[in-house]
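Only one protein chain is missing; all other protein chains are in place.
In order of appearance the chains are A and B, and numbering begins at 1 in each one.
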Amino acid sequence: MSTQPSRPHIPAARFSPAGGLASAVGWFSRSRKKYGMEWWIMIAGLVVILFVVTMTAFPGLFTRFNPNDQNAGGQMTRPSPAHVMGTDNLNRDVWARVVYGARTILGVAFAAALVSALIGIPLGLLSGFAGGVFDRVLSLIMDSVYSFPGLILAIAFAAMLGPGVINITLAVAVVYIPTYFRLVRGQTLSIKEEVYVEAARAIGARRGTILGRYVFPNVIATVVVVLSLNIADAILTEAALSYIGLGLPAGLPDWGMDLSMGKKFLPSGVWWMITFPGLMIMLLALGFTMLGEGLAEILNPRLLER
Amino acid sequence: MPPSAAALVSATDLVKDFPLRGTIFDAFSPARRAVHAVDRVSFSIGEGEVLGLAGESGSGKSTTGRLLLRLIEPTSGSVVYRGTDIRSYGAREMEHLRAKTQIVFQDPNSSLSPRMSVGQAISHPLSIHGIGTPAERRERVLDLMEKVGLSPAPFLYRKYPHQLSGGQSQRVVLARALVTQPDFLVADEPIAMADVSVRALVLQLMRQLKQDMGLTYLLITHDLATAKYLCDRVAVMYLGRIVELASRDELFTHAHHPYTKALLEAVPVPDPKARRDKKLPHGEIPSAINPPSGCHYHPRCPFALARCREARPPLREVAPGHVSACILD
Partner (left out) sequence: MPTSEKTILEVQDLSIAYPISIGVVRAVEGVSFTLDDGEALGVVGESGCGKSTMGLSILKLQRPPGRVTGGRIMYRGTDILSLSGRELLKLRGQKISMIFQNPLTSLNPLFTVQQHFLETIHFHDPGMPKDKALAAVGKMLETLGIERKRLSEYPHQLSGGMRQRVMIGLALIMNPDILIADEPTTSLDVIVEAGFTELLLELRRVYKLSLILITHNLGLVAELADRIAVMYAGRLMEIATAQQIFDRPLHPYTQGLIACVPNIQADQKELVTMPGSPPDLVAPPAGCRFAPRCPKVMPICREKAPALLEHERGHSAACWLYDRSVSPGAGPAFDGAGG
């Protein structure tokens, strides 16, 4: 004898933007009443992200300086009303470099996460669903890649591929493919055993349809959480790569590179060149982490409440 | 039991073994360990009939239901649907079979994908079989929803499984099974997980739909009282074999096989006046991996003879239309 099982209120994917927006708004207002800490953590993360995204989209709103302008001010001047974050050794405005640097790092992180997901998710679905030798071989490969420390792998790939935005993106992407693969494969394996999958076979659905309409939509919720955490990690990895110098052409403002530049001048008391880019990296990564963790808690079925 | 000419579906000598992965030592033993879920089961179902398949756990009734629809492949034996063996079906014919035969599972909540709305779930079979335009499908689904009591249909059309009550979910599952207008429906414990009052509603609905849509059912259940209410004929299964098969009235008044009699004794009756000392078989249902020799029931049967241990008793006619796998009289 069973009672109605509790289920999380996950909004469904709809194909009309208006419908999707309406359901998202509805979900937000309902969630707000339900949840405490996790909700605010998620919101905090979102705020940070939106702030940085706005910086990316409308840099002109934030600074009038050009990040590559080597005549912006004096050399290595302290933070002042004129230069909120001071200037660096090439007389460039640090705040401008921070604002424009957001584009680079966010762009690479997003793109890398997207590539990882686009490769890892379908592979995970197929592997979990098909099983057999294909699954075993693929799992083996993925596990091997996964067991590599992420940063080392990224460095290896970056070194192999050489400099350039696309290459860096690929190098970062490779590291996370196994994460999506493992997650999706695990979910697929358990969903495969659900009665509604058997029911789908009974109504005559072919395997592709089952995968696409029955398995995938039930897997996607957890993927969203991983995506956010993935981006957080990708940000750190990209910063690390450019910190070591493996990466982007000099013309592109980049936080990681500024970090490494700032390190050189730190002993002479110039703290603002390294601190501000460092803080931004941390803030952005934290923002995505909070979004991901908050979302994970919220999407988790709560046993105490209905 | 040979399939009759008017049979819609019939099974002949169906066998299903589920191999067990054992240790490497098992590889050396002559008989591979397996769960003998279905052990040479034969019966036929006439058009418009409701056949009940009753039994306890391990009886193989659920497996038999799935074999009948070829949701799992039999180890041996045949299933004949409208005169043709479905094992010979190619992809196209199988697709047609999936439209003409359907199954309803025990737990409506796990039978529905949490991410598909009611409307999407019910109309999906139609789109799989390419029936109608999207607008036509929606109309058809709404009509069917009203018919099974999902009202107001347009409102419930957009709901998701977790927003429905138990009774509503089971109706959705029924509607999905009926949307392609099948002839034959396998109902695997359709009410086991429902509340008492919902059970009655679903049973009534099943009866109604049978009349309105000319359906043929195989009702799989562990509850003989349900079988009595809905079925025309009832087959009792024990450890993978049919031990008795008779018309409903005949089975409940003149049960022949000792196991059937034990089952009937054991069913709780909602009436205090029916309290009695029950003569129950000792022991429990043995494992289907190593079933007892001869008649599977002999270790528990109060009337067992030495012969019962030796050979599997065949299903023999003990009264017109009434067969039993017991050698006693």
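Rule of thumb we're sticking to: contacts are C-beta pairs under 8 Å (C-beta built on N, C-alpha and C of every residue); 3 or more make two chains touch, one makes a residue touch a chain.
Given the structure is predicted, the values throughout are model-derived calculations rather than measurements.
Chemist: Check each of B:Arg33, B:His222 or B:Arg312 against the chain that is not shown and name the one that touches it.
Modeler: Here the residue in touch with the unshown chain is B:His222.
Chemist: With the full complex in mind, choose from B:Arg21, B:Arg92 or B:Arg275 the residue touching the hidden chain.
Modeler: For the chain that is not drawn, the touching residue is B:Arg275.
Chemist: Which candidate, B:Ala6, B:Leu20, B:Met94 or B:Val267, sits in contact with the chain we can't see?
Modeler: Going through B:Ala6, B:Leu20, B:Met94 or B:Val267 one by one, B:Val267 is the residue touching the chain not shown.
Chemist: Over the whole complex, note the residues of chain B touching the chain we left out.
Modeler: Counting over the whole complex, chain B touches the hidden chain at residues 56-57, 165-167, 195-197, 199-201, 203-204, 222-226, 228-229, 252, 262-275, 278, 280-281, 284-285.
Rule of thumb we're sticking to: only the chains that are shown with their structure count from here on.
Chemist: Contact residues on chain A for chain B in the complex?
Modeler: 1-2, 4-5, 7, 9-10, 12-13, 194-196, 198-206, 209, 213-214, 217-218
Chemist: List the residues on chain B that touch chain A in their complex, please.
Modeler: The contact residues of chain B facing chain A are 69, 71, 94-95, 98-99, 102-103, 105, 107, 109-117, 124-125, 128-129, 160-162, 165-166, 173, 176-177, 180, 193, 195.
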